[in-house]
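One chain of protein is taken out of this complex; the other chains stay put.
Entry: chain A
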């Protein structure tokens, strides 16, 4: 930020990221804090604090300059020229898609890079240079800087009671009997949680325990790497609000890694947008939210579907995030950018101050066209009443050892060509419902009529009837990385799907199928390992629609994908639906996604359907409190979202 452009930072600027201080360079060190705050436009952090900010790099803050991460074994560079600063008590979000280098940046900052990677560049934590000093780093961990990790299901030692795990991180001399209950109370957990093992706690509780453990050493800087991505939407909001509150109470510097730009706006004072291992744009959260000074930030924000209206088409950026080295010496985003000029491909831009408190790595940052107004919503086209392709009546399923049924009598129908969304959080029974319809799970009671045929129990159907059912309904799954057999080529997997439907499976047919999902024919010879997540999901979709099923069951098909890829896949599904007049059972936890694709909605809570109706009706005028709670937990990018 601007504060980086002065003082010692600019002096030893090794990395290109620090070289651009010229444009908005503040005249005196003492002023820079004010300039930094100018970018915060209306943010809570007032000018009163900014006087100290310049002492910043000194205590309780972090400064990163010219950070690069390389993999010596392959000679690849994964990120370069990353510079930013976090003042004491300030919160900064590092935002980017997978492959942007955001997680590696903080791992390098903390000296916790995975094996085989090397970092260069200068890192100051709490006023001490640490990049060349592993001992100081080790000493600072816990007490000065601490990290909260992404997955609450893996971040705790599964075999140790959580109270002891929290106590392990306490400073020497602290009394665990006093401190552990105090920390648990601080994260909103009762004292008796200390005696439990992680597997006895829910995901949200585990993440709270993780937070208590990360806070045990009393850090002055807290880094959180996607701390809520693995949690349900309502839990995510609670946990983020908790982190935010504690960060303010303890006056810690806070670095949040996230893929969700709106979540970053709502949670942090400033945002740093990364792409392909570089910084694209930085600025105050409110300022960036109002006006993005880099086309990538614009594209990223546009690709996030809104929950309050249905767009005619989600603006998807074609292509995917390139590797860092593939776009050396040019703008990393140029090839996907609609505003790119020849110069963008000729020079590698570095972030420059466009105006006080704002930096952009776009060469045309000052001449970007005004932002288009947000696209208006469209009303749902009326679809005539058609006969039902799926009719589910009073479906029940209880898993052995579970306290309550996964499905406690759910009824649902899907008309031919209709897209029906089923929304709910984990444990609502939505995936069990999808698996029952696909014949992967046997319901305890209830009927499933698939195209008029009773498919309640696939085990009792004849082979021809099962075949027929499978031709009627096909499924795509959440995780694109485990849905394809890693040993088979894409072509072989698709040819098998074509043959299973009794279609010709010559190479021309496979190629046509690949093209129908927007993939090149040359991909037939590749194996899944060589494909990106989005490409794999396209292959999985191609495999499912090979037989042109009447019903496509989609179990969270985009929730493992980056937003830009998510927009592409949603577009593809909408297009296939029109072309094949296919009905869809669309399972998701994401109301914004379901808004874009579903005609009708069912809201599931704890195995029961609490609300149903047309998508517009349910999302615009939710009747049930649970639906309202789900809607409130969709990040809207406003500073008041966390409450």
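Keep this in mind: contacts are C-beta pairs under 8 Å (C-beta built on N, C-alpha and C of every residue); 3 or more make two chains touch, one makes a residue touch a chain; residues count from 1.
The definition used in the following text is that contacts and distances are computed from a predicted model.
Choosing from "ABC transporter permease", "Aspartyl/glutamyl-tRNA(Asn/Gln) amidotransferase subunit B", "GGDEF domain-containing protein" or "Cell shape-determining protein MreC", the protein name stored in UniProt for the chain missing from the display reads "ABC transporter permease".
Touching the missing chain, out of A:154, A:290, A:371 or A:507, is residue A:154.
From the set A:78, A:189, A:213 or A:293, the residue in touch with the chain omitted from the display is A:213, counting the whole complex. Considering the full assembly, A:142 is the residue among A:81, A:142, A:181 or A:429 that touches the omitted chain.
Interface residues of chain A facing the missing partner chain: 110, 112, 115, 138, 140-143, 146-147, 149-151, 153-160, 168-169, 197, 199-200, 210, 213-214, 216-217, 401.
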